[in-house]
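Accompanying notes for the structure given below.
Every protein chain but one is kept in place in this view of the complex.
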Amino acid sequence: MRKRVCIVITARPSYARIQTVIEALHANPAVDLTIVMAASSLLHHYGKVEDDCPFPVHHRLWSTLDGHNHVTTATETGLLTIKLAQLFYDLKPDVVVTIADRHETLATAMAASYQHIPLAHVQGGERTGSIDDKVRNAVSALADLHFPATPKAAHRLWQQDVKGTIFQYGCPSIDLAARVEPDPSYAHTIIVLQHPVTGEATYARAQAQETYHAVTAFRTHKIVWFWPGQDAGTEGIAKFLREQEHSGQHGIEWRRHLPAARFLSALLGCAALVGNSSVGIRETAFLGVPTVDVGNRQMGRERGQNVLHAPHLHDAIEAAIHHQIAHGPYAQDTLYGTGDAGRRIAAALLDPAAVGTAEALDCHSHAAG
Amino acid sequence: MRKRVCIVITARPSYARIQTVIEALHANPAVDLTIVMAASSLLHHYGKVEDDCPFPVHHRLWSTLDGHNHVTTATETGLLTIKLAQLFYDLKPDVVVTIADRHETLATAMAASYQHIPLAHVQGGERTGSIDDKVRNAVSALADLHFPATPKAAHRLWQQDVKGTIFQYGCPSIDLAARVEPDPSYAHTIIVLQHPVTGEATYARAQAQETYHAVTAFRTHKIVWFWPGQDAGTEGIAKFLREQEHSGQHGIEWRRHLPAARFLSALLGCAALVGNSSVGIRETAFLGVPTVDVGNRQMGRERGQNVLHAPHLHDAIEAAIHHQIAHGPYAQDTLYGTGDAGRRIAAALLDPAAVGTAEALDCHSHAAG
Amino acid sequence: MRKRVCIVITARPSYARIQTVIEALHANPAVDLTIVMAASSLLHHYGKVEDDCPFPVHHRLWSTLDGHNHVTTATETGLLTIKLAQLFYDLKPDVVVTIADRHETLATAMAASYQHIPLAHVQGGERTGSIDDKVRNAVSALADLHFPATPKAAHRLWQQDVKGTIFQYGCPSIDLAARVEPDPSYAHTIIVLQHPVTGEATYARAQAQETYHAVTAFRTHKIVWFWPGQDAGTEGIAKFLREQEHSGQHGIEWRRHLPAARFLSALLGCAALVGNSSVGIRETAFLGVPTVDVGNRQMGRERGQNVLHAPHLHDAIEAAIHHQIAHGPYAQDTLYGTGDAGRRIAAALLDPAAVGTAEALDCHSHAAG
Partner (left out) sequence: MRKRVCIVITARPSYARIQTVIEALHANPAVDLTIVMAASSLLHHYGKVEDDCPFPVHHRLWSTLDGHNHVTTATETGLLTIKLAQLFYDLKPDVVVTIADRHETLATAMAASYQHIPLAHVQGGERTGSIDDKVRNAVSALADLHFPATPKAAHRLWQQDVKGTIFQYGCPSIDLAARVEPDPSYAHTIIVLQHPVTGEATYARAQAQETYHAVTAFRTHKIVWFWPGQDAGTEGIAKFLREQEHSGQHGIEWRRHLPAARFLSALLGCAALVGNSSVGIRETAFLGVPTVDVGNRQMGRERGQNVLHAPHLHDAIEAAIHHQIAHGPYAQDTLYGTGDAGRRIAAALLDPAAVGTAEALDCHSHAAG
C-alpha cells in the first residue's frame, strides 16, 4: 500500500526548507503525497509560494487574518487548527509534516497529534531568542519524528525529552544552495532582507529606518531590498518602504520576492547580505556569503564565520557592512547541512524503522529514564 | 495598580488543583481576579464545576463538541483558542494561569503567549505516558512561570530548557487533602474512578468491564463507582455503566461526582481506591489511601508506596485490591506537596521577582547556555 | 459531464425529507452525489442518521457544541459555516441542497451562496410560529432553487420575492409514507414525540410533565414515548424522562428512535400520536393518523383534518386524546404531497430549465417588478 504523506506549508521560507523532500517523495511511486498550502503561502503580497512550486497543490486553506497583530495571530492559529483537523480527518495521512517555527505550525501540530497521526517536525531544536523558540519547542513536544538541522539542535531535542525519534540530516534548504551558481549581475550589490521582530513590532519601522540609513551610505554599490514577510509589525515596515519606493531616491531596487533558486544565485553572487532573515544564518554559511545580521531576531541561532552581528543602529550596521565587503567570500561551512537532507528525510519519513539506528536518536529509552 | 490575574478552568479535576490559589488571590485586595470556565467545566454530565465554586465566574466559554472523538478534540481546541484570544485581548490580564495537561490547556497557552501575555502553568514536568505528556510539554514550552508539583518534575522542566522561572511548591490539590477528616461511612467501601485512556479509546468499554468484574467480586464491601470524565472513549464506558446501573445488580452506588472536600473525605475513609485517576497517584499519597492503579493512564507518573499497579485484567485487579485492603492505610507521603502550595503560588504569580531566588529556578541563564 | 450534487444533512428529521431525492439521484449515472452528515446527524443520542442511511456518507462534520443553549446554537452555526465553506471550495459542487429550518441550515446556505454555488432549499415558505420561521425565511432568501411542499408555501415564497425558481412538488417525506403498511402491533398504542420549543426552553420540563400526566391516564393503551431531538431545552426534558424511565412506572416503552419506515408503519398502525413533532402535521395528514398537536411548536403550520390542537395543560391534552381515539383513522389528505416529490425534485435539481415552465414559478420576472 502506498504511504500517505501530507505536507503543510504556511509561508514562503518554509517552502525552501522542504522543497527537496517534496522532490524525493514526488519521485517515489510508493508515496501518495498531499501538499497543503495555508496561511501566508497563499497570499500575493507575501510572495505566493504556489507560483514557484512545480508540484500540484491539493488543498488551499486561507487562514491569515487581515490586521496582523497579536490577537489575529492567535485567532488565525485557532482557525487553521479547525480547518486542518477536518482535512486530516478526511485524508487520514500516515504522517503529517510541519516546518520550522511560525505561529501557524502549532495548528498543524495540534490537528495531527490530537488525532494520533504521526507528526514530523523539520528544524526543531534551534534557538533564535523570541517567541519563535516557544512555538518551535511546543511543536517539537507534539511531534514523533524530528529532523533538526544541526548536531547541537539534535542534542537539545534529546535533552528536551521529546517523544519519538530524532534524525539529524541537515536542512533541506542547503540542498538548494548546493545546486546554484553565482549570479554575476549581483557582483556589486548589497541585498537587504529585514523582517519585523516578534515582540518588537512597534519598533519595526524605526529598525527599518536604521538599516536604510546604513545601506544608502554605500554609493558605489547597488541596493536590492526585499519586502518583509507577514507578521505583527509588517505594516510599519511596509509603509516606510512604500514611502521610499515612491520617493525614488537612491535608486534602490525593490523586490517582492524571487524564486528560491534565483534568490540563492543572487546571494552567492552578491557583495553582502544585510538584515535579519534566517537565510543569512543558514544558506549563507554554506554559500560563504558575507553577512551582517541585524538585531535580535536570529539571536541565539548557531552561525558560521561568515556572519557579523550589528544592533539596530545605522553606524554599527554601516561599519559591519564595510568589514564584510572588504573581507569578501568566506569558505563553505556545512554547519546546516551537506546537501542531501531532502533525500534522507524522505526516506526516514517513509520508514523510520528501516533507517539505520546509527542515524537515529531514539528518544523512547531516554524518555522512560 | 491592582494586578490582573486570569485563571482558565476547563475541567473538574483542574479546579481542585487551583482552588487554594484562587482562595489566596481572592483574599488579596491588590488582585483583580477573573475566573473563566470553559469546555467540560460547564457541562452537567461531567460534573459542572461551577456548582462547587464559591467564587464568581466571570466568563463562560462553551467549546466542547458533542461526539467526543479525536477530530472533535482538535477542533474544540481551535475553537477555544479563538474565543480565549478575543477574551484576553479585551481583558488585557497581567498573567494567565492554565492547569495541567488536558488538550484544551494548549488553547489557553496559545491565546496568551501569542499575545505576549505572561503564562503560568501549574503541574508541568510530570510524565504519565500518553498524549497528555505531549500536551503538557507543549504548554510548558509556551509558559513563562512554571509551578511543577515535585522536585523531579521541576528538574525535568529545567532540563527541557523552558523559558522563564520555575517554582516548585507542590500541588494545590494537596492543600485540600491536608484539610479533610475521614468520612467513616466509607469504612468498608471500595471507590472506583476509571477514565478512558487516550489512544486506547476503542478499548474503553472492555477496560471498564475488567474493573467491574474485579470489584464486584468483593461481596463484603460496598462499591461506589464514579462516572468518568469527558474524553474520547467516554461514550463506551458510559454506555456500559448505564447498562449496569439499569440492571441494578450488585448494589453498586453510582455517582456523577462529589464536591472536592467530600470526595477527599470519602477517599481518606475508604478501604481502597481502584481505577486510573491521577487522584489515585497524588492526593492518595498524602492521605495514605491504599490504591490500585489500573492500566497505562498514569504510567510514568511518580508515585508513593501506597500505589499498587495492575493491568486491565480482572484477576490482576482483584488480587491487587485484596492486597491493598489487607494492608490498610499507608503513612503520609509529601511527594506531591505539603499543603501550602496555593498560598505560595499566588504570591509568585503576583510578584515572581520578589520571591526569594532560593525558591526559584531561573531558566534564563540556563536557556542562554 | 456528470453533475455534482452535494446534500448536507444536519438532523434526523431532515433525512426523511430528502431520502427519496437521494434515491433518485443515486440511481442516476449522470450524477456525482456527495452526502455530507453534520451536526446532530452524527450523534448517537439524537438518533445517528447514518445507521439508517444505505448510501455512502462522504464527509462527516462534527459541529454540535455540548451545552445546548442559545450561545452554543449561534456558535456551532458559525463553526459549521467555516467547515462547509472549505468543503464546498474543495468539492466545487454544481448545486448544494439544504433541508428545512434548523439553525444549522443557515450555515449550509451561507457557505454555498457566498461562494456563488447554486443553493436548493427544500421546505421553504412554511410557517410554524417560532425562530424556525426566521431561519427558514433567511435560508430561502439565500437560495436559488426552492422546493416548497404546499401551494400556500409556494405562494408565500413568491410573495417574499425570493431569487430563482420555485417548484412545488410536495414533501419527499410523504413519498416514504406512501410506501408503508400499518404495523398491527401498535393497534392500541399512543405514540408520544415531544420536543422542546425554541424560546420556551426553560419550560421544556414542565411541558413534558403535562403530556406525561395526560398520556398516563390512558390505562387501556400502551404508551410508546420517543426521545426528543437536540435543541435548547432538551436537557430539561431528557432529565425528566430519565427519571420516569428509572422509576419504571406506568410501563411506558422508551425509544431513542426507529428507522423512518418502521416509524411510519407504527404511526399508521397506532391509535393516536401526541406531541409537537412536524411528523404530526405532515406525514399524519397523508396517513390519516389521529393526532393531538400540543403547544406552540407547530403553530401556524398548515394542517389537515386529522389534527386537534391542545395547549400544554394535561387535562386539555387528555380530552383531545380521548376525542381522537374515539374518532379513529381519518381520510388521506395530500396537503403535503402525493408521493412523487423525490423523483421530481431530483429532476429539477439536475436541469431546472428543462423542467416544464408550467411547473416552475420563475421569480426573476417578479423580482424585477
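Which chain is which? They are A, B and C, in the order written, and residues in each are numbered from 1.
The rule is short, and it goes like this: a contact is a pair of C-beta atoms (placed from the backbone, for glycine too) under 8 Å apart; a residue touches a chain by one contact, two chains touch by 3 or more.
Remember, predicted model here, so these are calculated numbers, not experimental data.
Across B:R12, B:H70 or B:K83, the single residue that touches the chain missing here is B:K83. Only one of C:H103, C:H146 or C:R205 touches the chain withheld from this view, namely C:H103. Per the touch definition above, the residue from A:Y15, A:W62 or A:Y212 contacting the chain not shown is A:W62. Residue C:A141 is the one among C:V31, C:V57 or C:A141 that touches the chain not shown. Interface residues of subunit A facing the missing partner chain: 40, 42-44, 62-67, 69, 71-72, 75, 79, 230, 235, 246.
As for the chain not pictured, it touches subunit C at residues 70-71, 73-75, 77-82, 84-86, 88-89, 103, 106-107, 109-111, 113-116, 127, 131, 133-135, 137-142, 156, 159-163, 199, 300, 367-368. Even with one chain removed from view, subunit B keeps its contact list with that chain: residues 59-61, 79, 82-83, 86-87, 89-90.
Please note the rule applied: only the chains that are shown with their structure count from here on.
Most remote chain with respect to subunit C, judged by CA-atom centres, is A. Per-chain Cα centroids separate subunit A from subunit B by 38 Å.
Work out the mean CA point of subunit A and of subunit C, and you get 52 Å between them. The geometric centre of subunit B is 43 Å away from that of subunit C, both derived from CA atoms. Shared interface positions of subunit B, defined as residues touching 2 or more other chains, are 71, 75, 79.
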